[in-house]
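One protein chain is absent from this view; the other protein chains keep their places.
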Amino acid sequence: MPILDVRNLKLHYSTERGLVHAVDDVSFSIKEGEALGIVGESGCGKTSIAISIMRLLPRNVAVYSGSVSFDGGEMMQLPAEEFRSSIRWKKIAMVFQGAMNSLNPVLRAGLQVAEPLIANGTGKSEAERRTRELLHLVGLPTEVFSRFPHELSGGMKQRVVIAMSLIMNPKLLILDEPTSALDVSIQAQIMNLLKKLKRELKLSTLFITHDIALASDICDRFAVLYAGQIIESGDADHILLAPEHPYTQKLLSSTPRLRSEYKPDFISGAPPDLMTPPVGCRFHPRCPYVFEPCKTDPPTYSLSELQESRCWLHLNHQ
Amino acid sequence: MLRRSVVKELLKTGSGRVGSIFFLVLIGISIYVVATYPLDFGVRSWRNPAVWADYPKAAPPVWTNLLSNLRSAEHQVLDKSQPTQILMGETSRTNVYEFRTNFLSDEPPTLISFTLAGVTFYERSPLLNIRFIRPDQNQLLLYSFVVPGPTAGEQAPIKRYYETPLRVALSNERSAISAVADFSRSSLGVDVDTAQLTREGILKILFSSPEAGHFRILKGVYAVQVAVELYDSRDSVGSLRLVLGGSTFGVLGTDSIGRDLAVGILFGFPVALFIGLVTSTLTTLVGAFAGIVSGYFGGKTDTLIQRVSDILNNIPLLPILIFLAFIFGQNLFVIIFVLIAFSWPGLTVIMRSMVLQIKSEQFVEAARVLGASRMKIVVQHIFPQTAPYVLAQMIFLAPAAILAEAALSFLGLGDPSIPTWGQILESGFRSGAVYVGFWWWIIPPGLLIIFTAMTFVLIALGLEPAVNPRLRRLR
Partner (left out) sequence: MKPLINLQNVKMYFQVRSGFFRIQLAKAVDDVTLSINRGETLALVGESGSGKTTLGRLTLRILDPTSGRIEFDGQNITNLKEDELTWFRRRAQAIFQDPYSSLDPFMNVFQILEEPLKIHNAGDPRERRERILQALREVRLSPEEEFASKYPYMLSGGQRQRVNLARALMLKPEYIVADEPVSMIDVSSRAEILELLRELQQRYGLTILYITHDIATAKHFADRIAVMYLGRIVEYGSAAEIVKQPLHPYTIALIEAVPEPDPANRLRERSSIAGEQPSPIKIPVACRFHPRCRFFMPGKCDVIDPPLIEVKKGRYVACHLYPEPMSDA
């Protein structure tokens, strides 16, 4: 049974200019101990999926529907207060994009990590002991406990933020671009830490990024997001080595490779506006293989047990 | 692009629309006042008690009659320059001027006064007789007067009352009092002594008839005939005026020295706008300029400007103003100057930090790489980014200046030659209008100060979306 099962999730925002279809009928699941990578370019609705699961919705939400079942229970029916007190942070935790820059500058790092524990009634000394253990686990010297954020380097702050997300022993960790502000050498360190945590804590992970190469460092499975929809999903081997959807293929060939002579490719045209997504297949205006059927919305084809793709090219597959 | 979009944004919001309408009203009234009032209105009229001598003192507006059962006397000023009738005698000619009024109040007038201006004569001094004719046809000679003859060496034509008109307060005149006493005794059958009349005034008797031992107001048409006897065909009379003092006056009433408050308050419109707009414009110019110089050029100039603004920001304004009023006298321009001198630092500090931020934007660096001069970068790239904010600040500064001037005037530091709403408030307050209940003296200028301030605030609020680039980007 998957730890997280999302079915037909929709999240639309209303703005002055119109309705933004940020998440449009998205389904995916994460098995226990598995890492799922949601990969997509800026403005495709990646972060909106994360905040739908965390139920951290902004005020201008127009549509929020579908089913989110976590650990066997349906979350969408849970009252907001109960979700806040028993699920958020305790069972599902999240590392936000740029979270390292939003640490409270006047509180010692350790206290910020320990805060949820103390708020939930753990004694001060016990909380401190657990925090120091956790800081050690994320590879920080324990004296970081009494340091202020400005005394820490970028990599250390990111580790503190990860420790904060783990303090309540969550079952599912959502990581939204956890290394985007870091240099490549620090990025490698953080990814190694995340791998270690996944292995040692059997943590289920939802990894959200625009960088498919970075995601390949940790993800067992992938869901490729384009204009609010999942256009292809499958296990790492298939997605990275034998992608079926033209967008995934193009995305992979756009990624510059250091260890190959193959020149990076690109997708011409601009990503669609989520206010007025293209009719039919949302990728068709930029797709090199566009043909007649693309004017209507393609179904999701199961190409194998491990791979699904939403493209008319697979029409004759079955 | 900027100008058009700002106006468009302004008219998009409710507060912007209301503010704009109010503003147009203010401008309209001000233009009317500037076109019709003399520039030295303050000195020539407002501060000159002679102008207001015939006006009732501390009279509420006429329309207050609608609010009470008792109809109070309305102040009437009647003017004549042409005789109603000319009677030719053998050696003389008599010009008769008749003033008629339909008197319907429930109380007698507060005064009767008579004014004569511009008499020319050759042979003999003209003689004046003033007759009072009541609705019951009773009449009496109220007052007689001979224009003073030539002094030694004075040559004909003799001119009198051109410079200073002759003004006779009939209700206090001795001869009038005794005439009324006679009249009361003979025609009304009521014995009153002159001492009592002097104390209580003659008007009560003149405007009523006895009824069961009481005097009752006699309503109807009264006439005052002024007969001027002239003895030469070349003799002439200029103009005559009769004032029946009332206890209500005009649209906004009068103050304790009889000034028509409506006139003073109207004059306050252009003055308030002038203070608001001049102070805010100049403050904004100085503040924005200093802020841009400080932020963009930095270095010693920056340090200097920042220190000066720190100092100015921390000096209390009031003692400085009192001090300067003491040195330069109370002058509106000194007040405006001081307001500007002490308001620019606020804008400068904010402008500086905005400029510092814009300066670090890459498009500024791009312009530098292109070889744009510093001046060009400021004019082309930095100022336009701050312009909407500067505009909003300018609008916010205007009511602040108006309120500051009102506050200073209220403290008695206003410019006496230019009446403002603040000064009207102050004179009302000083005369105890608040305690005595002369509300018409206090409320209109107070409300107008608030109204004008509100107008600017509404416009500023209406500009908010245009000014806040983040809000605008979302559109």
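Structural remarks
The letters A and B name the chains in turn, as written, and every chain counts its residues from 1.
Throughout what follows, a residue touches a chain if its C-beta (ideal position, glycine included) is under 8 Å from a C-beta of that chain, and two chains touch if they have at least 3 such contacts.
Because the structure is predicted, anything quoted here is derived from the model rather than measured.
Displayed chains that the missing chain touches over the full complex: A, B (touch as defined at the top). For the chain missing from the display, the contacting residue among B:Ser187, B:Gln306 or B:Gln380 is B:Gln380, taking the whole complex into account.
Of the listed residues A:Leu57, A:Ala213 or A:Leu313, the one in contact with the hidden chain in the full complex is A:Ala213.
Mapped onto chain A, the footprint of the missing chain covers residues 35, 41-42, 153-155, 183-189, 191-192, 195, 210-220, 235-237, 240-241, 250-252, 254-259, 263-268, 270-271. Residues of chain B in touch with the missing chain: 1-2, 361-363, 365-373, 376, 380-381, 384-385, 469, 473.
Quick note on the criterion: only the chains that are shown with their structure count from here on.
In this assembly, the C-alpha centroid of chain A lies 71 Å from the C-alpha centroid of chain B.
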